[in-house]
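One protein chain is absent from this view; the other protein chains keep their places.
Per-chain residue numbering starts at 1, and chain names A and B are given in the order in which the chains are listed.
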Amino acid sequence: MTARETDQQLVKRAQRGDTRAFDLLVLKYQGRIAALISRYINNSAEVEDVAQEAFIKAFRALPKFRGESAFYTWLYRIAANAAKNHLVARGRRPTSDADVDDAEYFDAAEGLRDTESPEDTLLGDELADVVRSALEDLPEELRMALTLREFDGLSYEEIAEVMECPVGTVRSRIFRARDAVDIRVRAQLRGE
Amino acid sequence: MIALCSGTAGASCGLSADNEQLINAMLQAADTTAYSGTILLEHNSERQFVSVNASREGGKGSLRRLTSRANAPTEHFSTVGMRTADACALAARYGFEIQQGQPVAGRSTQRLTIKPRDTLRFGYVIEVDDISALPLRVITATPDGQVLERYEFADITIAAESDWPTPPLTRVPGRFLMASLPPGFTVVARRMTPVETLIVSDGFAAASVFIEPAADKLPDGEGAVLHGSTVSYTRGLSMLGQQVLVTVLGEIPLTTARLVADAVRPAPLPGEIDAD
Partner (left out) sequence: MTAADTVKESMSAVMDGEANEMDLARVLRAAAEEPSSRSDWLRHHQQRAALLGQAQVKIDISQRVQMALKDNAKQHNRRHPMTGFAVAASVTLAVVFGGQQLLNGPSADVFKQLPGGVVPIQGAAPVQASYGAPIAAQPMNTSSRSAPTRNQVLYEQLARERFYRYSTEHAQATAALQPNHLIPYARIPERAK
C-alpha cells in the first residue's frame, strides 16, 4: 500500500467537485504543508496565508492532476512554488507597506493582547514520544497490526497473511489500535 | 414596557385568538412563574447542564453549572422581564404554528413553531408548558432549518404564579443613536457602562451594541465570530473625529448584525433620544 493509493479515493471525489473530500485532504496535509512553507517564511500568519493559497490553487488545478505522482508530491510542489512566489512578491512591495511593524499594528487594537495568538507550535518530538510510547503499550495483536501498516506499509490483505487472521479482523485491530493510541495521547497531552 | 403593537384583537394580525393567547402567555410566563429545575443547553460542540432556581424573592434567580469544574459558584440572574412586543406585533416578522408538543421533563406541552418571514432573524421551535406557558424546550435555527442551539428542562418543578414588577425602561441620553435599523428592530434600552450600549430587539431576538473609543492607529475594518446562535460582529470606523469600535453581540444572523452596525450614528445633540 502506497501513499498514492491511500489518497486516491479522496482525490477522485475531490476532482468531481466534492469539497468535503478535499476538506479531508486539507486536514490531512495542512500541518506538513505548513512545515514546508515555514522553511521559506518566518511569520506564522503569512505561513497560514500561503498554505491557504496553496490549497486553493491545488483545488483549482485538481482536474489537471492525472495521478502520475502521489497527491502529496504534487501538492508539495504547488506549496513550494506558492512560498517562493510570496517571497518574490514581498520583495517588490513598496517599503511603506513592508515597514508596517506587526506588533505596532496589532497593539493599535486595545485589548488584543489578551487574545490567543495563532497557533504555530511545531508538533515535534513531544508528540512523537507520546505516540510511540502509547503504541508500545498496546496489546500485542493491536500493536503488530498497526506497526505492519504504518512502518512496513503492508496492505490489510498482506497483514492478514502475516498475522494469519481474516482481513476484517485486521481492519478492526488497526482501528482499535489507533483509537487506543489517540485516547492515550489526548489524556497525556491534556494532563500536562 | 413599551407596547409597540396596539392591536388587541387577534383578527387584525391574522392570528387566531387561541394562538395569540398562547404566544402572549409564553412571552410573559417567565416573568410570573417561580420554578426550579435543571436545564440542558447545547450549542456549538458544547453541552452543559445548569441547575436553576427562579424564586419569587427580589426578582432574582440563581444558576449553577453542573458540568463545569467542581464547586462551580452560584451565579445570579434577574427574573424581571421586559416585553417590547406582543404576539400581534411579532406576527409581522414571524409566522406561527401551534400543534401538540412532545412531553418535556414529564410535562405535557404545545409546540409553537416560529418561522421568520425574512432572513434577518432566526426561527424557533418551542415546546410550551400546557399549564404555566413556560418555554420548556427551545430550538433556535436558521430560516432554512439548521439548528444552532437547543435548550430544554431535564426536570422542573413549577410553583404558583407570582407577580413580579416590570422595570421601567431606562432612557438615558447617550452619544450615539440608531438610524434605520433592520425591519422590525428598535432600540429598547441603553446602558452607559462599561461602555455605551444600545440594546435592540425585534420583540423576540435581541442584540447589544457596544460602542467604545479605539486607538487612533486602528484601521477601519470589520470581523465576526459565531458561537452557537450568538454572533459577535466588530467594526472599526471613524466617528465624531475619532476611531470608534462598534460591537454587535446577539442571537441574530450575521447580516442582521452588520445592518445594525450600519445604523450607528453620532447623536446630533447631547441628550437626543433614539430616532428609530
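Odds and ends about this structure:
One rule holds for everything that comes next: contacts are C-beta pairs under 8 Å (C-beta built on N, C-alpha and C of every residue); 3 or more make two chains touch, one makes a residue touch a chain.
Given the structure is predicted, the values throughout are model-derived calculations rather than measurements.
Note on the undisplayed chain: of the listed residues B:104, B:141 or B:178, the one touching it is B:141. Against the chain not displayed here, chain A makes contact via residues 1, 5-10, 13, 18-24, 26-32, 34-36, 38, 45, 47-53, 55-56, 59, 102, 105-106, 109, 111-112, 114-115, 118-123, 127-128, 131-132, 135, 149-151, 155-156, 171-172, 174-175, 178-179, 181-182, 185-186.
Residues of chain B in contact with the chain left out of this view: 26-27, 29-30, 39, 41-46, 48, 50, 52, 54, 61, 63, 65, 68, 75, 77-84, 95-97, 113, 115-120, 123, 125-126, 134-135, 138-139, 141-151, 167, 182-183, 188-189, 191, 194, 197, 199, 201, 204, 206-208, 210, 219-228, 230-238, 245, 247, 249-250, 253-256, 258-259, 262, 265.
In this section, only the chains that are shown with their structure count from here on.
We define each chain's centre as the mean of its Cα atoms; on that basis chain A and chain B are separated by 41 Å.
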